[in-house]
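Pasting in a structure now, in structure tokens, and then I'll have a few things to ask.
As you look at this complex, bear in mind that one protein chain is not there, while each of the others sits in place.
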Amino acid sequence: MVTVNLYSYGIARDIVNERKMPLTLEADIVTVGDIRLHLYDKYPRLKSLASLAIGVNDEYVNDDTIVTDQDEIILIPPVSGG
Amino acid sequence: MVTVNLYSYGIARDIVNERKMPLTLEADIVTVGDIRLHLYDKYPRLKSLASLAIGVNDEYVNDDTIVTDQDEIILIPPVSGG
Amino acid sequence: MEVRSNKDIHIRSIALDEAECREFVCLPEAGGVVLFIGTVRNHTEGREVVRLEFESRESMALKEMHKIADKVCGQWPIHKVAIHHRVGSLDIGEVAVIIAVSAAHRKAAFEACMYAINTLKETVPIWKKEIFSDGEVWVAAHP
Partner (left out) sequence: MEVRSNKDIHIRSIALDEAECREFVCLPEAGGVVLFIGTVRNHTEGREVVRLEFESRESMALKEMHKIADKVCGQWPIHKVAIHHRVGSLDIGEVAVIIAVSAAHRKAAFEACMYAINTLKETVPIWKKEIFSDGEVWVAAHP
């Protein structure tokens, strides 16, 4: 069982409706891809985004990355700074 | 006979040693090329420049251009603004 | 806390200052400074924009902005770079981003500044919501 903190921004925050929330997955080893599937299942509107990158502890990561307890998981819909 | 006013800038001014001077050529038709040759003859150091463009009445012209009385002839050594 | 760093990276909720950016990058051996200033436009695809709202994941955005500055200094003979980004609610004409780059020669400064703004728009976790008179939309969110 792994518990992380999910931070959502931009339109992802509107969809998830929380800036920050704890998220627990029932598995010994949890990857970013597992979190993605879990969220797509719980918030299907996330699938409609042009892209959804995920950050762990303020770094971009790919879906193979393994997360650990208390990691900060950041939902990054298409950025539009500048 | 054609009399023009010669304006010199940058290093051309240092060579000619006058900002502005009248210049008379003894011919009915005088081109910019004629003025160039006259000046090269009188101030051989002008020939050592990387380039020497000539302007007439504040426009770049080529050596075929015919000048008329009272034209302003501008000696333009390599420009270096900016 | 970097002292005498060649980078000046900020995310601010108050007005950005272009003179500050220029002064940071200027130094006696720099002949050319290129600045990009991104302002809030009054329209997007023909629709009138009332104002913009920017939000960021600040800690990660600063990290990514530092990466851009490091890349710029590694890839071009750049002396200094400043990247300032505004967040919060911005009116039309207000400055959203300033990038300033100094170099001995202008070609490097132009290329580095273009690279920096292009990369910022691709990688830095900042999001922009356009507020219209009849609705609002997160920019680029949907295909």
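Read from first to last, the chains carry the letters A, B and C; within each, the first residue is number 1.
Convention: a contact is a pair of C-beta atoms (placed from the backbone, for glycine too) under 8 Å apart; a residue touches a chain by one contact, two chains touch by 3 or more.
Being a predicted model, the structure only gives us computed values, none of them experimental.
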| item | value |
| --- | --- |
| Touch partners, limited to displayed chains, of the chain removed from view | B, C |
| Residue among C:Val33, C:Ala61 or C:Ala141 that touches the chain left out of view | C:Val33 |
| Full-complex contact with the absent chain, from C:Arg47, C:Arg106 or C:His142 | C:Arg106 |
| Where the missing chain touches chain C, by residue | 18-19, 22, 26-43, 92-93, 104, 106, 109-110, 113-114, 117 |
| Absent chain, residues of chain B that touch it | 7, 9-11, 14, 48-50, 55, 58-60, 74, 76-82 |
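The rule is short, and it goes like this: only the chains that are shown with their structure count from here on.
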| item | value |
| --- | --- |
| Whole-Å gap between the CA centroids of chain A and chain C | 26 |
